[in-house]
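Let's look at chain A:
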Amino acid sequence: MFESQILTWLTFLPLAGAFALLLVKKENVKVIKAIAIATAGIEMLLSFALYASFDVGVTRMQFVINLPWVEQFGINYHLGIDGLSLLLIVMTTILTFLAILSSWRSVTKSVRGYYFSMLFLLTGMIGVFVALDLFVFYVFWEVMLVPMYFLIGIWGGLKRIYASIKFVLFTMFGSLLMLVALLYIYFAYYTQTGVHTFDLIALYSLNLPFGAQSWVYLAFALAFAIKVPIWPLHTWLPDAHVQAPTAGSVILAGVLLKMGTYGFLRICLPMFPEASIHYAPLMVGLALIGIVYGAFVAMVQKDIKSLVAFSSVSHMGFVMLGIFALNTQGMQGAVLQMLNHGITTGALFLIVGMIYERRHTRMISDFGGIAKVMPVFSAFFLIATLSSIGLPLTNGFVGEFMILLGAFKANWIYGTIAATGVILAAIYMLWMFQRVIWGKITHKENENLKDLTGLEKAVLIPLVVLIFWIGLAPNAMFKRMEPAVANILHIVRQADNAPEFFSAQDGEEEFNQDLANTPVDQQLNQSQENEHQSETLTQ
Partner candidate 1 sequence: MEALDLNIVVFYLAAGTAIGSAFLMVWQRNPVASALYMILSILSQAVLYVLLDAVFVGALLVIIYAGAIVTLFLFVIMMLNLRGEHFVEPSTGSKRYVKLLVSGLVGAELVYLIAQSSGPGMALAPLTGAMANFGDVKPVAELLYSKYLYGFEITSILLLVAIVGAVILARRESGE
Partner candidate 2 sequence: MIGAEHFLIVSAILFAVGVTGALISRNLIMIFMSVEIMLNAANLAIITFARMHGDMGGHVIVFLTLTVAAAEAAVGLGLIMTLYSKRGSVDAAKFNIMKW
Partner candidate 3 sequence: MDFSGANLNFSLLLPEIALAISGFAILLFGVTKRGKDFGFGLGLLGLLAALAFTVQQWGSLETGFFGMVTKDGFSSLFNLIFLMGGVISIMISRSYLISKGIDKPEYYALILFSILGMMVMASTYDMIIIFLGLEIMSIPLYVLAGFNRKDPKSNEAGIKYFIMGAFASGFLLYGIALVYGAGATTDLRLIAANFHSLAQSSPMFLYAGAALILIGFGFKVAAVPFHMWAPDVYQGAPTPVTAFFSVGPKAAGFAALMRILAFGFDSMDEIQPILWTLAVLTMVVGNLLALFQDNIKRMLAYSSIAHAGYILVALTVGGESAVASGMYYLLGYTFINLGAFAILTILDTRDGTDSRFSEINGMAARHPYLASLLAIFMFSLAGFPPTAGFFGKLYIFSGAVDSGFIWLAIIGVMTSFVSVYYYMRVVVYCFFNKSDHPFAQVSLNPYLMVALLITAVGAIGLGVLPSFWIDLSRQAFASFL
């Protein structure tokens, strides 16, 4: 029961909560908040339960549920998770919970609509991470846009309309091309096997000729790259981030960006391995540009939020680099960095939001000397900043280190260029920190700022705990994601007909080790089939 139902619950509980909000009168703000927080809280606890009952070290998908949805098209309600999704789900629920909590005071306009959007968004995000059917994936992928659009558009800043439309249009542009590509592989698979299916795992075995694979890959990659965002498709991000309300920025940076990289890992790499290898240098190149470029541009930002936004470009560049290093270290580092970025940037946005609430400005030049009046705030800010810089023993270090290690293996030039990002991160983050937190109080308005309230501390503390937990004991994450990553790499390597791409050092030894640790995808497919059979038997 638990096994097969939990993902459904996890996905649709927030939606149920959202509709429950509609039963409450819109003036009844307290009840609305309570329902929203309770829903998000239960959701978070559910995800913890999921985490606890997750079978570590197993490659096959877990908690699978597979029911026919649109039988004519072979669309199934097929959900399931592996370590990769698990971690992202837990991160999503935590961030959403905290984001909702953080909105307690800051959101006063159309409260019911706000929480409705947040919860609706949560369903969309979880859906993306649990979907094992390409169609279901696409549906959630798009659905998610809608509440985000409202969040930015209604509760956003001055240029919110421009930002929200830009956000939606950018994302739509990619995802619509993805839709065509998706249909193409659907029919290609049908031609090869005579089966109509959108089943992700089944589609992994699709064997397209390189030419076709190439453009289909690029279509998918474009959709994901916009979401990540990869340079030069990033320009929606600063706008959206700056204009979005705090919680929106947190979710946007924390979760939505991860969907792009998740898409690469879940779809692009295993489904189009040859094309992935072929275009890896391109993706890496863009990732590297993103790392350096994002950092440089972040350096001269005047608005704290847009600084953090550009830092996201840089950090997500790291993630992309790690993925396309196409080795264990890089990819696991990338996955970890996805979590890290969510936590750290989430914390940063929350922090910026807290000060924005007090001062109604985010301009760096409007601050200075905050440490004096808000020491606790400054401490949290410092921790988040350091985590963003990638200081050892914080989460950021582990991820970045692994990515760089992996990238260095793939090609030393990659590693070297990317490592400059480490320097640049220190420059822009610390410079900002210096101008905001340190120095003398130069603006009168800042003299009487109140330090963090209990609620605000409660929002930030979990993130700080996560920052250090992952920094100190990343193995909890690594061992959960390892089978999933190994599986992806295995598929990619099998398809590799250009062995020189992997350096000689990256010999069979380590690969075999990966194999030994994890029963890889043949078993996976078998187990899938077994499950399928047993299901069809019971029906």
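Basis for inclusion: all candidates are chains of the complex that A comes from, given by their letters.
The rule is simple: a residue touches a chain if its C-beta (ideal position, glycine included) is under 8 Å from a C-beta of that chain, and two chains touch if they have at least 3 such contacts; residues count from 1.
Not measured: the values here are computed from a predicted model.
Candidates 1, 2 or 3 all come from the same complex, and the one touching chain A there is 3. On chain A, the positions that touch candidate 3 within their shared complex are 26, 69-73, 110, 112-113, 138-139, 142-143, 145-146, 149-150, 153-154, 160-161, 164-165, 168-169, 172-173, 176-177, 179-180, 183-184, 186-187.
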